[in-house]
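What you see is the complex with one protein chain gone and the rest in place.
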Amino acid sequence: MPEAVHAVTPPPAVKPLRLPGGPKLQNWLFGGWTLGVFIFLYVPIVLLIVFSFNESRLNVRWEGFTFKWYGVLFGNERVLTAFKNSLIVAGATTVLSTFIGTVGAWMLHRYRYPFKKFMDLLVLVPMVMPEVLMGVSLLLLFVSFKMGLGYVTLIIAHTTFCFPFVLVGVQARLQGIDPFLEEAAMDLGATPIVAFWKVIVPYLMPAIVSGALMSFTLSFDEYIVTIFTTSAQAPTLPITVYGMVKKGLDPSLNALSTLFIFATVVLVLFTQTLKKLK
Amino acid sequence: MKKSALATTLGALAAALLLAGCDKPAETTTSAPPPPTEPATAEATPATDAPAAAPTNTEPKVLNLYCWSEYVPQTVIDKFTEATGIKVAVENYASNEEMLTKLLAGGGAYDLIQPSEYTIEALIKEGLLEPIDHAAIPNLKNIAPEFQNMAFDPGNKYSVPWMAGTVGIAINTDLIKDEIKTYDDVFSDKNKGNIVVLDDAREIVSWALASQGIPINDVSDENLEKIKPVLQKWLPLVKVYDSDSPKTSLLNGDVAIGIVWSGEGALLLNENPKFKWVLPVGAHLFVDSLAVPKGAKHPKNAEAFINFILQPEISKLISADFPYLNPNLPAKALLTPEEQANAASFPTKEELDKMEVFKDIGPQATKVDELVTTVKSQ
Partner (left out) sequence: MATTVIPQGGGSDHQRKPGFGAWLCLAPMLGWLILFVVVPAVLLVIMSFAERGTLGRVVYNFSFDNYVRLFGSWPILKIFLISIWYAFLTTVICVVVGYPVGYFIGRLPERWRNLGLTLVMIPFWTSFLIRTYAWVSLLSKEGLINGTLMSAQLIPAPIAMMYTPFAVVLGLVYNFLPFMILPIYTSAERLDGAMIEAAYDLGAGPVRAFSQVIIPLTQPGIAAGALLVFVPAIGMFAITTLMGGGTNPTIGEVIYNQFVKVGDKPYGAAIGTVLMALFLLTMWLMRLTRKET
């Protein structure tokens, strides 16, 4: 029986986890494994949070509880500036990457371009390319074009390896899309751009969001590509932290990480609550 | 309408980018709150003159400093800005070669650099440094005589020493009870898997050369062949190669002995009395200096900075953070007795007399690096 298509509703969601019968065991096993992996991921994190309150400067022995490193952190302009720079760069990178990745994925899906196979491969290259190669080759480019290194070059570099993550995620989501969705929207009078914005993008949201999350994370923590493409104008956090190794890292950096995680957790809880309220 | 929301977001982004870009090099300076107590200009000792806010200096109040990471304390930079009103933009490098790359790439971007002695030699040969005006740097006289007029820059025409240091042996005496005097002592089979050394091919090769009685700057192909077996015996015993923070593995107990920078050694000595410092036979001296690259846009500001840091109270601050060999005599006198007695920071006079410095070895650097990489991977 032919199903009616509503112009703006995405197709029904995939069935959630509730495997029938026997696989409850599989459920438990996988869940338990996941928990184990999370422990592995978080032990160093918990450790560094704990050490942010450590009296001792060295992260080897616990010598007493103190908030003093948080004070040191807020007095350390260099680290704070670097943190701010990292946020700016990661933010800009995420916006750019999301835009280029989403539009690019849609275009590749929608139209039959010549050399499509080649383009598919090309798009993967920056995602997969070893960071040292990317850093070095981009530096060559910027020097040849006599571009001064700074915010712009840094954002360009980061976007280059971040947008494919968005693109690939969106492409995966596009695999399951109703091919007549756009046409239905246009039948109702929308132009291709409006159809894209009002119909396709909402459908793609989960992929866009996870791609954006990935972009932000990658950019924020990127060290190798950054060393080659930045300058005094825009030192990011990984660079500054690495420079501090000589003197010895002190727990104020742990304090920074702790605060950042804390802020993220608060943000996540906030958005989850918002969703529930909707 | 959704479409305009997108447009506004993009517009905001563009604006943010522009604003970020407009944050000039001053981005990395700190217009710090006034530092407590220490008046930056009070000079009680006759050994120094007031910092020259040179009357004929009409340059814009900016200084582009390109220096080793973690070698110029932020307090010193802040005090300079406070005293002269000149904002300092700081960029860091991790090696002389990295500094050279950026320097050669381009056009007067830096006013002050901080090369090691062999790099200064090479830069002078290529005519890439500006001569400095001694009249603008009256505090030059604070530099100890043995550091003035060194071979790599006769008459200090182009550079002023910042800090000197050595590379020596740090020993955790809790774990190692033997007597250690020479490089060979370090690389004994007993110490296998317990050694940290600098990750610097030139350094490693110089130790091997010294142990064979060959002058450390004589890195001819034959000599490199001669020390190859020495390296083949030594390097498999090494657990960690680390030029950034060799003290970490020593402090963590993961290694018990190391050949490290004297500043790192000094920090170890300060941290725990179980660490001992030995300057081996054939050790060498290194000197990092401030110099003004050719084409610098603010050379007078650079000279003002140099004169500023040569004041004893300021120089003392540098030592407090980085306990290397401070060549500034009146500054040294201001240090605490413990600091002055730190064997790693300040070698004895006879040790000093025996030490050589690195010279520029040009393209042989590639061969040196290749030798070490080859042996490391065997």
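By letter and in written order, the chains are A and B; residue numbering begins at 1 in each of them.
Here is the rule we use: a contact is a pair of C-beta atoms (placed from the backbone, for glycine too) under 8 Å apart; a residue touches a chain by one contact, two chains touch by 3 or more.
Here the structure is a predicted model, which is why all the values come from computation and not from measurement.
Listed by label, the shown chains that the missing chain touches in the whole complex are A, B.
The hidden chain makes contact, of the residues B:N139, B:N156, B:T248 or B:S262, with B:T248.
The hidden chain makes contact, of the residues B:K141, B:K228 or B:K376, with B:K376.
Residues of subunit A in touch with the missing chain: 2-5, 11, 13-23, 25-26, 29-31, 33-34, 37-38, 40-45, 47-48, 51, 59-60, 99-101, 103-104, 107-113, 119, 121-134, 136-138, 140-141, 144, 156-157, 159-160, 163, 167-169, 172-180, 184, 187, 192, 206-207, 209-210, 213-214, 217, 220-221, 223-224, 237-238, 241-242, 245, 249, 253-254, 256-257, 260-261, 264-265, 268, 272, 275. If you put the missing chain back, the residues of subunit B touching it would be 94-95, 97-98, 100-101, 104, 122-123, 126, 128, 193, 196, 199-201, 238-242, 248-249, 252-254, 362-363, 365-366, 369-370, 373-374, 376-378.
Quick note on the criterion: only the chains that are shown with their structure count from here on.
Each chain gets a centre from the mean of its Cα atoms; for subunit A and subunit B, those two points are 37 Å apart. Interface residues of subunit A facing subunit B in the complex, by the touch rule stated above, are 58, 60, 77-78, 81, 85, 88, 92, 95-96, 99, 143, 146, 148, 150-152, 155, 193-194, 197-198, 231-235, 242-248. Interface residues of subunit B, counted against subunit A in their complex, comprise 2-3, 6, 9-10, 13, 16-17, 20-21, 23, 25, 27-28, 30, 32, 64, 66, 69-71, 74, 89-92, 105-106, 109, 244-245, 247-248, 251-252, 267, 321-322.
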